[in-house]
Structures are given as structure tokens and as C-alpha cells.
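With one protein chain withheld, the remaining protein chains of the complex are depicted in position.
Let's look at chain A:
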């Protein structure tokens, strides 16, 4: 006879998104249980970098979510211990040429209207912000709201602060439903966890959890590689990446393509990441991915060419075909909520996702319009795998 436990909500997934959902749900007065088949942060959260970026998001619902998160991360930094390594270091996006700079200006103007602070930095002032930057750049934009955390620590500390009951190493194998079809909990190999609400925060595996409840959610994996250098004195101060102006021949329009983000960490190593590839769950090393990251980093910071790369790692971002996460109740299964599919921005977007989820669970007014993230929306076709870029 399996043991039964009951709480107000069961959250599937102890990644940063599940942890943030647990934190905000508990703060709203709910009793919370979190279950994960692995350890805390054992999924994509443990393979991600901790960039909390507004700079890379064009005006729209994802940017709104990011801006809310930016405020919430700042609040959280006062509550969570210093090991979370919250650092509001700011971002610097540089343009390699005049056309890219022009495009960047248009992009930044749209962002400013949405509430982003973006300051143009003329070419001759770039060294003030980043003394080791390559010469010959056209200029750039400084984004003081860009920040960073240590993702695994952030997830672990949010969970600890939530006071949620934690079941690790237990895979959810079924979503329990009552005769009317409403959710009444989950089953693991060891027990049944009963609750009137279940949150699917299973990241890249969110589609499989949705399937357990009989609904479709087309979450797909998108691989990313990151390079980590030997510990260095402070060579890189901000989150720095290049924007390139890419003419899109097919649509006759133009788009901005960004390079890998280069940034220093409190421990000393410089992180360079990440690539974006749609190759399923392929775990083999891509020397082409490493080459591109290394080449882009050396182009931005020539001093990096002579440092040692100590390690490389990869992870699988959870993405939905329209590149927006699925957040909110699923009208097809009463009591089921989704909080997954954040692609390359889940660390950044976690607090806002948690706040939205908590509001939906308690019936409180949402902190922003949740409509664009409705899980039951039409997603359209998945991307063409040949259109891959860096993030």
C-alpha cells in the first residue's frame, strides 16, 4: 500500500522554474510538495548559464515577463543567501559594423518603449566599460538591467526558502484524476501525492508529463554548448555579446543575429555560451559548436585566445515552436497547470513564471497579462533545423 500525502499543490520538477513556483505558491499561503526524478537542478537548470537578460528580447510578451522577473530577482536577492551569486552587472551589446549599429538602435528603441533601459555607447567609450574589447567595433548599447545568478544555487535556495516538502529521486509515472477528469495528485513508484492542483514544471520533459495527463504540449529539446575557461583575473566585466546584421534574403527583411555571450564569473572562469542546435537529445561533442564559441569569444576579446578552456558542457533547452513558455491552467484538465518551455531564458524568467503560477493557483490577480502564455494555444510548426543561431 503506497503512502499518501496531501498538500494544496504538487509541483513536478525541481529545476529553477519548479523552485520558483514552489517559492511563490508557498508565499501565497499554499502547502507545497515538489517531486523530481533526479536531484535538485539535475535537469537543464544544472546545465544553464545564469544570464538574466532583457537586452536580447525584442518588445513583446517575453520581454514583459523578463522585465517583471528582473524586478523579482532584485527582490529575491535580498531574501536568498549570497551563494545565489546575484550580480546586477549589466549587459553590453556591441555592433561589429555600421549597419548592425543602425539595426541595434531600432531594436533598442522598441525595448525602451517597453520599459528597458538601454544607453548607446559610442565606439570610443567602449573601452571604459570593457578595457579588453577588440578594437574596431562600431559602437554598442549598455543594458544596466541585465544581471546574473548561479542557476543551481538559485534553484536550491528558492526551494529551501519555500519550505516545500521535497521528494527527490522519484519519477512521476501517472497523474491521478477523479471520475470527472479533474486532477487529484500524482503517482510515483513510492507513493501517491494527493493535491487538487498539479504544476508541470518538467522543463524539456514537460511534453511527456502533459501526455501523462492526456494532453499535448509540443516541448522540444534544443541543444546548447558552453565553454568554461581557466580562472582569470577580471578580464570581462559585463555580459558581452555582438549583434550582427543579417539580411534575410527569403523574407526580404533584416534580422539581428547575436554571438555567444562572454562573461566573467565570481569564481574567475569566463563562460562562453551558448550555441543553439536542434539535434534532439544528442549528447555527443560537437567540435563545430566549440569552434564557433571560441572564435566568437576571441573576436570580441583577443586576450582570450591564449587562455585554456578547462571544460565544456551542454544542455537541452525546453522550447515550444512559437518560442514562448506555456504558463497557466490547462482548460482541458481541471487542476493541471503548466510552467515549462522557457527555452534559453528559463533562469531569467523563473520568478515571473512562479508569480503567475501562484496567482493562478490562488485565484489572485495576475501580475501581468497571462494570455500570450496560455498552454492550449496553437503553436504552429516547429522551426526549420537549418535556421540555427547563437544565443
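The rule is simple: a contact is a pair of C-beta atoms (placed from the backbone, for glycine too) under 8 Å apart; a residue touches a chain by one contact, two chains touch by 3 or more; residues count from 1.
Following the convention adopted for this analysis, contacts and distances are computed from a predicted model.
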item: Which of "Lactate utilization protein", "Oxidase", "Carbohydrate ABC transporter membrane protein 2, CUT1 family" or "Electron transfer flavoprotein subunit beta" matches, in UniProt, the chain that is not displayed; value: "Oxidase"
item: Among A:11, A:116, A:149 or A:166, the residue in touch with the chain that has been omitted; value: A:166
item: Touch with the omitted chain, as defined above, among A:229, A:259, A:275 or A:353; value: A:229
item: Contact partner of the left-out chain, one of A:57, A:276 or A:314; value: A:314
item: Omitted-chain contact residue, chosen from A:80, A:149 or A:297; value: A:297
item: Chain A, residues in touch with the chain not shown (by the definition above); value: 14, 38-42, 46, 152-153, 156-157, 159-160, 166, 168-169, 227-231, 267, 269, 283-285, 287-288, 290-291, 293-295, 297-298, 304-314, 386
